[in-house]
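With one protein chain withheld, the remaining protein chains of the complex are depicted in position.
This part shows chain A:
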Amino acid sequence: MIAGKAQGQLKIKARRSMPSFVEGLLYLLPSILLFSVFLFYPMLKTIYLSFFLTDAQGNAELFVGLEHYSNLLQSTAFRTSMKATLLFVLYTVPAGIILALFLALLANQKLKGIGFFRTIFSSTMGMSVAASSVIWLFMYNPAIGLGNMMMKTFGMSEMQWLLSPDTALISVAISTIWMNTGFSFMILLGGLHNIDSHLYESGKIAGVSDFYTLRKITLPLLSPTLLFIVTVSLINSFQTFGQIDILTKGGPMESTNVIVYSIYKDAFVNFNIGSASAQAVLLFAFILIVTILQFKWGEKRVHYQ
C-alpha cells in the first residue's frame, strides 16, 4: 500500500520534471538557435577547416592534419603579424585606459558645465570605426593633414605617418586610442559614480592627500571596473580590423598586418581558407589564455564590494 503510494509519487515527480525540462528548453530555444547558427556552427567549422586544404569556395578538399599550424608557427609572415598585433595591443590598451581614467577622474568632479565635457569625452563612442578612420586618414595626410600642420607649427620635421613602416603602426594605434577612449571613459565614469561618497568624506575628515585618496580609495574600489575595461580593451585590440583596412591595408611592408587583417587577407584575398582558419583558431586560443590569466591575476587584486 505504502509502496504503491511512493511509486505514485515518483510517477508524479517524473511527469512533472519532464515537461519542466522541455519547457526550459523551449524558453532557451531562440537563443540556442541564434547561437548555433551564428556562433557554434562557424566556430566548429573554422576548427574543422583548419585541418584541411580548401578550394576557392572554402570546401574542404584534402585532410592535412596539423600542417597549417606547423607551417604558421614556422612562417616569418605569421611571426611578423603576431609581433605587430602584440605591439599594437601594447600601444593601445595601457595608453587608452590611462587616458580614459584620467578623463573620467576629471569629469567626476562636481563642477558647473561638467556635463558638456562628459558628453565631449564620451562622444567618440557614438562614431563608427569607418567614419573615425576616414577622419584620421585626412589628419595623417602628409600634404594637407592636420598632423603635419601641427608638426610644422611646433617647428618639428614633417612625418610620413601611415606611409612609413616605422610610424604606421603607432599612427594607427593613436587613432584607435582616440576611438576607444569614449567607451572606456563611460565605463570608468560609471564605476567612479558607484563609489560611496562618504568614503571620500571620511578621507577629507582624516585629511589624507589627493594622491593617497586615489591610490588607497579610488583605484581599489574601481578595480572591478578596471578589470572589466582591461579585458574588453584587450580583446578588442587583438581583434582590430576596420581601422587597419581603411588606413593602411596592412602595409607598408606588412608593418601593420595585424592578425585579424592577415586572416582576412588569407581567407578572402588569397583564398587560403585552411590557413586562415588555423590563424583564427590560434588567435582564439591566445585570447582565451590571456583572459583566463587576467582573471586569475585579478582574483587577488580586485575588490568586489
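Everything below uses one rule, namely that a residue touches a chain if its C-beta (ideal position, glycine included) is under 8 Å from a C-beta of that chain, and two chains touch if they have at least 3 such contacts; residues count from 1.
Criterion: contacts and distances are computed from a predicted model.
Novice: So one subunit is absent here. Using its UniProt record, which name fits best from "NADH-quinone oxidoreductase subunit H", "Hydrogenase maturation factor HypC", "Glycine cleavage system H protein" or "Glycerol-3-phosphate ABC transporter ATP-binding protein"?
Specialist: In UniProt, the chain excluded from the picture bears the name "Glycerol-3-phosphate ABC transporter ATP-binding protein".
Novice: Just to verify: which one of A:L221, A:L234 or A:L282 makes contact with the chain not shown?
Specialist: Looking across A:L221, A:L234 or A:L282, the contact with the absent chain belongs to A:L221.
Novice: Which of these, A:G58, A:P165, A:G203 or A:G298, touches the one chain of the complex that we don't see?
Specialist: Only one listed residue reaches the unshown chain, and that is A:G203.
Novice: If the hidden chain were put back, which residues of chain A would touch it?
Specialist: 196, 198-199, 201-209, 216-217, 220-221, 223, 303, 305
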